[in-house]
Structure formats: C-alpha cells, structure tokens
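Selected chains only, in their assembly positions.
Should a chain be cited, it is by its letter among A and B, assigned in written order, with residues numbered from 1 in that chain.
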Amino acid sequence: MGFAASFCLLLFSHSLFAAKVTLDSSNWGLEAGKECVKCHSKTSAGLADQWRDSKHAEVGMNCLDCHQAESSEPDAIEHEGFTIATIVSPKDCGRCHQQEEEQNSSSVHANAVSLIKNRMPAMAGNLGGEAIIAVGCAQCHGSEVKVKGDGTLDTATWPNSGIGRINPDGSKGSCTSCHGRHRFSKAQARDPSSCMRCHSGPDSPDRAIYEASKHGMAFFAHRDKMNLDADSWVAGKDYNSAPTCTTCHMGAAGKLPSTHDVGIRNAWNLNTPVSEKQTLVIFEDGDKLEIPASQPMPGRGSEMTKIDGSLGKIKMVVPADRRRKAMRLVCLECHGKGFAEGFMSQFDSAVELYNEKFGKPAQAIMSALYEKGLLTPAPFDEPVEFTYWELWHDEGARARHGAAMGSPNHAWWEGLYLVSRNFYSRFLPQIKEVAGKDGETLIKQYVTDVEEHHGWLSKPQAGNPILGFGQGKQSNE
Amino acid sequence: MGFAASFCLLLFSHSLFAAKVTLDSSNWGLEAGKECVKCHSKTSAGLADQWRDSKHAEVGMNCLDCHQAESSEPDAIEHEGFTIATIVSPKDCGRCHQQEEEQNSSSVHANAVSLIKNRMPAMAGNLGGEAIIAVGCAQCHGSEVKVKGDGTLDTATWPNSGIGRINPDGSKGSCTSCHGRHRFSKAQARDPSSCMRCHSGPDSPDRAIYEASKHGMAFFAHRDKMNLDADSWVAGKDYNSAPTCTTCHMGAAGKLPSTHDVGIRNAWNLNTPVSEKQTLVIFEDGDKLEIPASQPMPGRGSEMTKIDGSLGKIKMVVPADRRRKAMRLVCLECHGKGFAEGFMSQFDSAVELYNEKFGKPAQAIMSALYEKGLLTPAPFDEPVEFTYWELWHDEGARARHGAAMGSPNHAWWEGLYLVSRNFYSRFLPQIKEVAGKDGETLIKQYVTDVEEHHGWLSKPQAGNPILGFGQGKQSNE
C-alpha cells in the first residue's frame, strides 16, 4: 500500500464510533456469577453498585464473565469455590471489544513500559529506588505484574493500572486506566479528567495546558452540553461545545473515524531534546515503529528492525503530513481551513525556534562534554546534568506542548521563558564552571557566534523592562 | 465634574445588565446568509451548530450579518460568491452592542498591546523570538493582524483572539476572547474558566488564587446555582452562591451597574516593582490614563498628555478611594461593612509590607547598580536580572494578588515566602557577587540597617523550626 492508500486506511479502517462487541451475547451472563454479586453487595457494596450503573450490568454481564479463569493461568486463584483471576487484562476485554483492543495493543499507550525501560535504571532507579518506581513511574507507564507462588499478586507490582501494564497473561495495557472499574464508563474516558492523572506535571504538562487553552475554556463553561455518555460521539455531530483530549487524539470527527491508537495523529515528537517530525511504520503483525521524518522512508513490503530487535515486514508507512491531515479533520469541524492552517503554522514555527535557539546548541555542547570526558559518563552526578535534562524534558517540552495545544502561558512563561532563563543564567555558567576554556569555546561556537538567535547579547538595547513601567511606559524612557 | 459627581458617574453611567442592542432588528437576518448556513452545516458542522445554539440564531441573525464586508476593506475576500471578512472586529460587534464596545474600547483589556509594546523587544524578543511571541504574548495581549496582498491574513498574526488585538479595521480588541465563537455565550464569559486562559501562570496568577479562595470554593461547590446564562445577572439578586471574576471586576451588584471596562474598580496596581494606588483620568474622547495616586490630581477640564503622546482634555478624574468604594459595593451584597473594611485593610497592609520590606529596597539597589555601571544596560544578560524580575513580577505579584483575592497559600507560600527566600538567599548574594564592596554598601543601606524589617538577621532567635517539631513542639526546644 502506498502513501495515498495509507491516508485512506488511516481514515476508514475504523468505524465511526464504539465498535459492536464481537462476542455473542449468549456467551455471557454466567448463572454462577450471580453468587458473586450477592456476596459483594455486602462486602464491597460500592464496587457492586458501580457495576450496577454500568453498561455491563445493563446487558446482563456479571463478575464471573470477566474474572473467571482456567486453573492453568498463572494468576488463577480459588475464591469462594470459584477459579478466578484478579486482573482482567486487555486480552480478556478483547473477547468482546476486539477492535478497541487491537488498536490499543500496538499503540504508544500499550508500549509505555518499553518506552522508559532503558532510562529507568539511571533515572528513577539511581535517584529514587524500587519503592518510588512502584508508586511513581509504574502507576502511569505500567508495572510488570509478578505472580507469587500461590497465584496472588506481588504487592510491589500490584495494585497497578498503568496504561502499559504487562499482565500475567503477557498482554500489554490496562483498559481501566481510562475506563475506571467497575463502571467502565465511556463518559469518564472522554472527560479530560481521565487523561490528567498521568498527563499532568513536569513530565507531561497537558492537563494545565488544556485547562488554559481556548478548548479547555469552552469545555469547562459548557460541560453539560458535551453529551459525554452518548453511544455515538462524533465531534460536530453529537457535540460541538469543545474538544476534549479524546476528541483530537482518538475521537471521531466528521468522516474521521475514532481510534484507540492514541499517538497516530501526532506529526511531531515533542518530548525529546530536539523535536522531529515522525513517520509511523506499521508492520504486518500490527507492531508499530516511529522513525524521524528525516530518515529515508522505508518501502512497503520491505523489512526493518522492530523495537524488540526482531525483523518485521512493513505493511504501511504513514508520513508526518498524513498524520497531520487526520488531526486537521478534527479542527475543520469547528474552524475554517485558513484558521487551522494558520494555527499549525504557528505551532511549527514555535517548535523550530525551540530547536534552533536552544535544543540543538545545548545538545551539541552536552554531547561534546561527554565526548571530551569533561563530564563523567554517569548521568545526574553533576548539577549541569539536571539543568540540561529539565531544559528539554520539563520547560522545553512545556513550551512545545503549549504551542501545540494553545496555551499562551505555557508556550511562553512556563515554557520558553524558563528555557531561556535557564539556558542563559544557569546552563551556560555551569558549562563554564565544569569545562573552563573548553566550555567557553563551545559556547562561542554554538551560542554567541550565532547572530540570528543570540546576537542580542552583544548589542545595545533600546530599553530595560526590568525596573518596571510608569503610566504604561518603561520607567527608564 | 468634581469628585462627588465622578462616583455617581461610575455608578450610574451604565445600565444594570446587558444593554439592549442598538441596531434595529430589521437590519439583520440577511436572506443571502442562509446560503452560508446551508454549506457550513456540511463543511464545518460543529461551527454551524454552535451558532444554532446561540442567541444570534435565536433572534434570526446569520453568518453574513457579521461577516459581510465591503470590497474596499483591507481584509475583504471573495468567498463562494460573497464578499466577506474573516475577522469580525469589536467595531462590527458594536453595531449592535454599542455600550459594551464603548466601555471595552478604552479599557486596559483593549489596550493590552500597547501595555507591553515597549518591553517586548528586550523580553520575549531577545529571550525568545517572533515565533514564540505569536503563540505566547500575542495570544493573550493580541497581535497586530497583518493582511496579505490577496486579503488573506498573515499566519504569523492569525489566528489570534488576544483581548487587545489590533484589527485590520483599526479597532482594538477581540470580543471572542471571552465570548468564544460561534456560540458567543454570556454564561461562558461569566464563568471563571473564561478569564483563566490568560489570567493563569506566573504572569497573572489569578486562576490558582481564585480557586484557592473562599469565593472559588463556593463557586465550585454550587456552580449549578449560579444562574450563569440569565439575561439579568445582578449579584445578590439573580445569584448569591459565589462571585466569579466577572462579578467583582465587571458585574452588576445591587445598585452598582455592570461594565465592560474591566480595570475600573481597581484601586492598586499590583503588577509593578512597587505598588501604588492609582487615579484614573478619563479624557473627553473616552481615552483613559492611570496615574499614581501620589501625583497631584489633575483638574477636570485641564489638559494632559495621553499614552499615545497627544494632548487630551480631561473629562473626569476617579481617585483610588472611589474605585474601591465601587468594588466594595459588590462585597456588601454578601458581607457586612465591618467585614468588607477589615478585608480591605488586611489587603492594604500586606501590599505595604511587600513594598517596604522587599519592593523598594530591591528596586533601589538595582537602580543604583545600573547607574554606577555595575550592571550592563542590557537586561537579562546577567543572572541577577532574572532574580530581580521574578521577585516583583512573579512571586511579588502573586503575594499581592493572593492578599487581594483571599488565597492564604498564594499570599504566603507561593508569594511572600518565595519573595523572602529569593531576596535573602539569591538576590543579596548575587548583588555581592556582581558589585562587591559597592554591593555590600548598598545592602547595608537598604537592608541590614533597616531595623524594622531586617533586624532579625542580627538578633538571637527563640527557636529554629527548620529541624522539625516533636509532639506539636519544635524538636530543639
């Protein structure tokens, strides 16, 4: 399949809203499960009531339909005469919700453990320890759930509802990350509060950004008109007040179908030292790989090394501009073409400014210092390593996400202003301190000699805002 | 008009709620506009649906009523056989909403571009660049919209809904900043979420402050009783659960009329190195000027230089205490007089403490360093300049806004505690580093010799809280 076809596939491979369940209803509503309900209405009444409010209860499914297990399963336990498993994995949910499970299973969400596996030891491992990984990293990215000899779950790894959780049955992910048990509500997953548990704070500042955007403003003012629990939830048709996280990254809009592959519409990577547009490679077996758009585009049918190191045959290649076109279809439900293109153009320019003015020079200087042995190979044992890490990972990502989602405050004050302040007043002085003459040479090469971005350092200035302003003017004028 | 009269004018020049539209309804509902609706119900269904939910649709107005343009207008374009303009400016809205447009046009909101024009080059210009100004500063303050040769809008300046946007027709402002298109809802503008897009973050911390105030607490608990979409929305009459941003700064309350001049009830300036109470000068042509209350009060009928440099004849002078009286009328709908006065008195004292203990000494020291040439004239090329800027612009403003709006956390922990920490443990050491002996002399003069505020530095202390507390007591007692 070529480029033209790939865009169509992006568009039409999924239905417009929640897919029909794939299991015949005669296969659920196990009689024996009614016993579970009876007892749990006493011992954990809230849990049972949540289920009673759910679509599952409405269609006659009960506890046992999801929790029953074969005794051969690693996490099978005996419980009041039944063989059950505590964890209901995406594989279990996929018996009925096949399409959602398939889309999710190869998404960046389901692969959230491998995403950080390499950096964890030197990051949360050294700086923290196992106990903080369990309540920190693993609660968003997912734990590798360990089963003890008696089938019960190791408390170092459970409870856990991280979105990339590696389950005892080998499946990846946790549907309850967004569809909290035991109500499993669509409305919850469509509400921004659902994404915000993980997409908040310095590592993923999207919560604060959304709330300070025009979209967030419209959502909070008109939440009651969002139709969040509707079966069909197509932007511009079933609701028009505001987009939520789900709308843009997963939701149906006009002809664009919904998807549970949350990263598919993203043209840029924004959580990197330097941003690059990215091509999505989809393999025959459904696995996916993101490669920088600057790399040669691999051919359909050719082979390529996958993340896990094995070779895969390429089924489809989706270039960055096709992904953006899909995203733009959402915009067009409420905005004109010129508006959407102008917005994207402003966003791109801001990312490129970050790249050229700060991202690339800081990366080049750090790489040179490691190469020259002026920094030890160990990360985070020297203060400048924290400064550099936060420059791209914290404030640098915030600036780029702020531009992506329309929060002026995060683009500038909590974004590029901080990048700039920390670059000029902390990073550069620390480089000089650590690397002396070598540091000064690097700074000259990558910073002060680059007239376009840093020429202001050596030019006379028109005015000085620091001392404040009188009557709408600067005090020193 | 004298002082007594000016207060009456502040009170009675505006009606109690949204003014009647000034255009005869026979002038709207253009037949041709129904074509727009037909097509846009397909190509941007969400947009059309928002309009369908609006008051505009209810009274029979359609797309063309607002978007039609003369071909002579700079941003007129041909679109499907119609001559239209993308931007509907306040001037356009003012055809019907004359009073709101007039009140807004001379407000600090409409003038938000000139407010930062002088400091932008040395701030976001040097530290960032054009691309970040477009997605940062300009999205709140407003861009100067540029029209290309073909009548389309330059994407460096559009899309933009900054509140002080300078439109192709020369008008200032953007009604959609608060009344988001295409629903243009009153409820949205009255909801705190509307203001929070810009009034959040270090530059304008009001969002977090409101949310942590008693007023915010009452709003979020009883939002459903706020009657936000009522035609008449007078505090104490049409709602009583909580004030929103709009209530205190713009809203009708008892006899106090509503206004679209958002700054008119503010007695202090709080976003300055040192706060001053401020007198509002209103010129015959409607232009306004804020002057410090410490300046001699100009006479009615006299002439004075306006912000743009031209001379203006003074129509009215509103001193700070009259402005506060207006604000206090809002308080009195739900609080007793003693309560309101006590609150104001606590607020004033906190601002004065900031001024005397930190604001003035830090300003004096920085001014002396610039004067003596111990700092280069260029702002932000020396670390202490960032420290000083944030001292008043970030934590210093937060402390004062926290006191103004009743958030204890922002008054102290995220406010004056940070001012104090940064003053003693960062600013003063940096001054010594930059200015050596001269720095020490300045610190002695402005800080350590000032017994009232800084005498504690040289006195024995009763206890030391830093090491923690046992059983409700300090551990070292």
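Here, a contact is a pair of C-beta atoms (placed from the backbone, for glycine too) under 8 Å apart; a residue touches a chain by one contact, two chains touch by 3 or more.
What you are looking at is a predicted structure, and each value in this text was computed from that prediction instead of being measured.
Assembly remark, whole complex in this entry with 2 chains visible in place, copy number of the identical chain is 3.
What we mean here is this: only the chains that are shown with their structure count from here on.
A rotation of 120 degrees, rounded to the nearest 5, superposes the Cα atoms of subunit A on subunit B. The mean-CA centres of subunit A and subunit B are about 33 angstrom from one another, to the nearest whole unit.
Within the complex formed with subunit A, the subunit B residues making contact are 43-47, 49-50, 53, 86, 111, 114-115, 118-119, 121-132, 134-140, 152-153, 155-156, 158-159, 161, 180, 183, 185, 187-188, 191, 193-194, 196-198, 200-204, 207, 272-274, 289-292, 307, 363, 366-367, 370, 377-383, 385-386, 388-389, 392.
Taken together, the subunit A residues at the contact with subunit B in this complex read 211-214, 216-218, 220-222, 225, 235-237, 240-241, 254, 332-336, 338-339, 341-343, 345-347, 349-350, 352-353, 357, 399, 402-403, 406-417, 420-421, 424-426, 429, 453, 456-457, 459-474, 477.
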